[in-house]
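I am attaching a structure below and will ask some questions about it afterwards.
Here the complex is missing a single protein chain, while all its other protein chains stay put.
What follows is chain A.
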Amino acid sequence: MAKYIGKRLLYMILSLWMIVSATFFFMRIAPGNPFASEKKLPPEIEANLNAHFGLDKPWYAQYWEYLVRIVNWDFGPSFKYKSQTVNDLINEGFPVSFLLGMEAIFIAVALGVLLGIIAALKHNRWPDYTAMIIAVLGISVPSFIMASFLQYFLAIKMGIFPVARWESFMHTILPALALASTPMAFIARLTRSSMLEVLANDYIKTAKSKGLSSGVITIKHTIRNALLPVVTYMGPLTAGILTGSFVIERIFGIPGLGAHFVTSINNRDYTVIMGVTVFYSILLLVSILLVDIAYGIIDPRIKLAGGKKGE
């Protein structure tokens, strides 16, 4: 196991280096610079700024500086937001995005699995159809429309929740719901189909014929086996929710990291682009690793280390 994780870590560093390099070069190939605006700067001032931020150095020197910065976990100042460093932006924004993401994942998994189980157990009866209608709506309605929809009905019309902002727990519910709607629907469908598959297996029949109660069969034998695809989906889901929260953060005015992920590119805020990309890449790589480890725990048939047939 340790050997396996060590190997994976090594691959992670390699992938990270490739991501950093690709980002660095694409970022520099893109026309424009952090100081471009409708009102053009006098050339002397621009030259001065380039010198100050080291943008006048040859590319390999800048590239090397970036790599050193990443290793030291010090991404430097933001070009645009002069009161903050990139580390500040990440340290302040990520906890917010993380909380929002976790809440959304919790809603998506809890409701999604629940809907899926209900649908599978009441296969081809009305609970199944209702659950699947919700799922189809969830998948086909984009999150930003869901967000305006929730805002309009639950906040403006019914006055249950505030329209936007990030102040109290009540403020977090609408954005989390909006963010969760699509993955929840996906999980519901995933759970339903894999439940149905598992329910058709012989060992379920055996369990039934042993006289086990339907509750025990569902919980011990069916769900555990049916959740494997859901766990697989958790890795990309975590990454998707954390990076994809941009739109939701914008609509609800949430001071998270997702907004910086996109606006930094429009601003050509080089240091923020690099910082946020590196940060998200690490997050993604780690979450994939965790999913692979979780696999082995849930399903002992999957051997992580592999190649041990001889033993």
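What we mean here is this: a residue touches a chain if its C-beta (ideal position, glycine included) is under 8 Å from a C-beta of that chain, and two chains touch if they have at least 3 such contacts; residues count from 1.
One rule holds in what follows: contacts and distances are computed from a predicted model.
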Among "CbbX protein", "Oligopeptide transport system substrate-binding protein", "MaoC family dehydratase" or "Predicted Zn-dependent peptidase", UniProt-listed name of the chain not shown: "Oligopeptide transport system substrate-binding protein"
Given A:18, A:36, A:61 or A:170, the one touching the chain that is not displayed: A:36
Residue, one of A:49, A:102, A:204 or A:231, that touches the chain absent here: A:49
Among A:7, A:165 or A:208, the residue in touch with the chain that has been omitted: A:165
Touch residues of chain A, complete complex, unshown partner: 30-33, 35-45, 48-49, 52, 80-84, 88-89, 92-93, 126, 129-130, 133, 137, 148-149, 151-153, 155-157, 159, 162-166, 250-253, 255, 259, 266, 268
